[in-house]
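Worksheet for the structure shown next.
One protein chain omitted, others in place.
Now for chain A:
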Amino acid sequence: MTHRTIRVGGLTRVEGEGGLLVRARGGRVAEVRLEIYEPPRFFEALLRGRSWTEAPDLTARVCGICPVAYQMSACQALESLCGVTVDGPLRDLRLLLYYGEWIESHALHIHLLHAPDFLGYPSGIAMAAGHRAEVERGLALKKAGNELVAAVGGRAVHPVNVRVGGFYRAPGRAELAPVAERLRHALDAALETVAWVSGFDFPDVEHDYRFLALRHPAEYAVLSGEVAVSDGPGLPVRRWPVEEWPGHVAEEQVPYSTALRARLDGRPGYLTGPLARYALNAGRLSPAAARAAAEAGLGPVCRNPYRTIVVRAVETVHACEEALRLLAAYTPPDPPALPVEPRAGVGHGASEAPRGTLYHRYRVDEAGLITEAAIVPPTAQNQARIEDDLRALVEPRLDLPAERLAALCEAAVRNHDPCISCSAHFLDLRVSHE
């Protein structure tokens, strides 16, 4: 078999549209391309000339699954530009909103998108036939996250309550009480989910990932922190402030993809997201999450991409527990936003979207109009590393039947929950043997 082409039309159970091409020559993989053909939407261009106050609402539209991440990175970039730090109860309310997004996004990915791979179903909905209780539990967990986002942000998709400096209105304690009640059940559900997914049958694979994630002095970083980088097993962790991002991370364009691809310190192929966060921050997990991680057998670092589902479940426990803690201590911040006055300059902001670090940079003029914007989403950072994972997967299996190989590739891509519409969306596999 000297020439062989395998194609899968459209990557499913991911957010967006992408394809995959594998070229083999003489039994070796010559090239792997994650082809993101999501139509480009030009956000960085359409932000030019807009008011600095509009960035949170406009950039939320990059992604329907993690709009809060876009709003938080945008707000923090603009606040740092204006010399304002949102702290105390206002920051707590932001964290609460963000935990809601982590819960809904992780619950969606775990139950509807990822678990079917391990249990042999085409979808979460089909999986309900054999695992109805687990699917219903997942939906209830997801609903708890969505309700938290809606209670703080106004609605689950594209929240309306976020502004530079804080919020338009701080919800009253009574408004949040029903959410707290649901979150108590959600915490139990999340713990059960860790136990469920940690019992899946995981391929025995480990990669020497280079990890990038935010790191916060006191928290399992979600909303803010320094950028931490681990270049590999046994190497020291390097840290630098978010403002130094442009000196470390550069984006390049590859002709086959509408998503730009990031390099870290000159080299492509690093990983951001749950495995990176866990490797760099596991010591800061909430008590229940730390126990759940230990019981799931995760260890201090997890380099098995298939076990991202376990890490996501642990992070869901963390988000539920922390959200409950914040809710118990909640008093509505008054006023609901700090005064922020625009000034000319450049601001950088980063936060941990469910899929990984999301960086924003804005240049603003004296009138408060955006003159330049840069957004580096998690998928653009992970793209090259996902290609490396695929190369390692495909090479020893080039003789497998096309359909089987394609299914394995899709599953390997889903480990990383790529948000393809963020990066520019889904998967078409072609393997050509030359």
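Criterion: contacts are C-beta pairs under 8 Å (C-beta built on N, C-alpha and C of every residue); 3 or more make two chains touch, one makes a residue touch a chain; residues count from 1.
By definition in this document, contacts and distances are computed from a predicted model.
Enquirer: With one chain of the assembly withheld, which option in "Oxidoreductase", "Branched-chain amino acid ABC transporter permease", "ATP synthase subunit a" or "KipI antagonist" matches that chain's UniProt protein name?
Expert: According to UniProt, the chain not displayed is called "Oxidoreductase".
Enquirer: Given the contact definition stated above, which residue among A:161, A:281 or A:382 touches the chain not shown here?
Expert: Only one of A:161, A:281 or A:382 touches the chain omitted from view, namely A:161.
Enquirer: Pick out which of A:77, A:90, A:128 or A:413 touches the chain that's been left out of the picture.
Expert: Only one of A:77, A:90, A:128 or A:413 touches the chain omitted from view, namely A:128.
Enquirer: Looking at A:91, A:143 or A:325, which makes contact with the chain not pictured?
Expert: The one listed residue touching the chain not shown is A:143.
Enquirer: May I ask which residue of A:61, A:248, A:263 or A:391 touches the chain that does not appear here?
Expert: A:61
Enquirer: Who touches the missing chain here, A:31, A:44, A:265 or A:365?
Expert: Touches the omitted chain: A:44.
Enquirer: On chain A, where is the contact patch with the chain that was removed from view?
Expert: Residue positions of chain A that touch the missing chain: 9-17, 37-46, 48, 50-51, 54, 57-58, 61-65, 67, 108, 112, 116, 122-126, 128, 132, 135-136, 139-140, 142-143, 146, 154-158, 160-161, 163, 167-169, 252-253, 255, 258, 260, 410, 421, 425-426.
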